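Quick notes on the structure that follows.
Every protein chain but one is kept in place in this view of the complex.
Our next item is chain A:
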Amino acid sequence: MKLKNNTAKHLLTGGLLSAGLVLAGNAQALTVISFGGASGDAMQEAYYTPFAQKAGITLTPGDYNGEFARIRAMVETGNVSWDVVEVESPELARGCFEGLFEPIDWELLGIQDDLIPAAIHECGVGTFVWSTVLAYDADRLSRAPESWADFWNVEEFPGKRGLRRGAKYTLEFALMADGVAADDVYDVLATAEGVDRAFAKLDELQPHIQWWEAGAQPPQWLVAGDVVMSSAYNGRIAAAQEEGRNLEINWTGSLYDLDYWAIVQGSSHVETAYDFIRFSSQPDTQAQYSSRIPYGPVNPAAIAELSEKQAARMPTADANLEGAIAVNTDFWVDYGEELEQRFNAWASQ
């Protein structure tokens, strides 16, 4: 017992000492906060460890659940202990608006041309892409649906369809089904006529829709045969495919969104943070990350370094990006509440 206690004490002192050293020599340290979980593990192996080795710095990883208030408190008290933070797009828009993140100097960063356009934000650098896609059970359909117009075609493809219960994604898909080109969707949706048009299109399909609430539901329903097609998150479908289910994805008209790296306003390691972001945006590190988890790289060159099977599942593979659009976060931050209320009123009828 005594020995154990002593060991613990030594470890503790050692830990405190090294923590002290880290604090003292903070020019060579970087704190990176992610959402943790499987994605955090992949980041550790693909980004953190190699970067710390290469740059010869101490990288302190951490995770959080997207608590915006913590970042705000740090910035307001001037006690900024986080440097680089992974944020989702609505939080990035809000934080940028409130001045919680350092604006990105894209010329200094110098990787603008390597990334997909959606990864470039005033206050953040995209790091991976996930997508809301049209998924279907290939065993149940006579031919593969090719577009959202096919999703609406209940004569050729009889059976229920799954859609997310909410206006976001649903209205975009309805407009695409009505023949609006993917690139024009948000321009049309910003007008009153466009919104009316989307709801009119939803009217057509309403009796055939089964609404999902959680991301786990679409693959489960597809497998159980409750629905023949559904909108779904690509990562969930990839997981079901791994389990041997014959679920397929149609990428035309898919909506992709990104998670971003942002630098907390007032961080004292902005230069190192830039180095880290530059490092984690390279084709080889991005490929390392995406080979561990089915989130797409923001650097299209990374696709070439993945196995063919993996590459085909990435939202950012060339073939999959064709006809896909990025979710317009600013649009949803501004109009979301109004449209969600109208959606709820519509769905209640």
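Just a few scattered comments:
Operating definition for what follows: a contact is a pair of C-beta atoms (placed from the backbone, for glycine too) under 8 Å apart; a residue touches a chain by one contact, two chains touch by 3 or more; residues count from 1.
Basically, contacts and distances are computed from a predicted model.
Per UniProt, the protein behind the absent chain is "Spermidine Putrescine ABC transporter permease component PotB"; the candidates were "Spermidine Putrescine ABC transporter permease component PotB", "Aspartyl/glutamyl-tRNA(Asn/Gln) amidotransferase subunit C", "SusD family protein" or "Heme exporter protein D". Only one of A:38, A:181, A:319 or A:345 touches the absent chain when the whole complex is considered: A:345. The chain that is not drawn here is touched, among residues A:155, A:213, A:243 or A:308, by A:213.
Looking at chain A, the residues touching the absent chain are 72, 76, 94, 97-99, 160, 165, 199, 210-211, 213, 221, 224-226, 330, 333-338, 340-342, 344-349.
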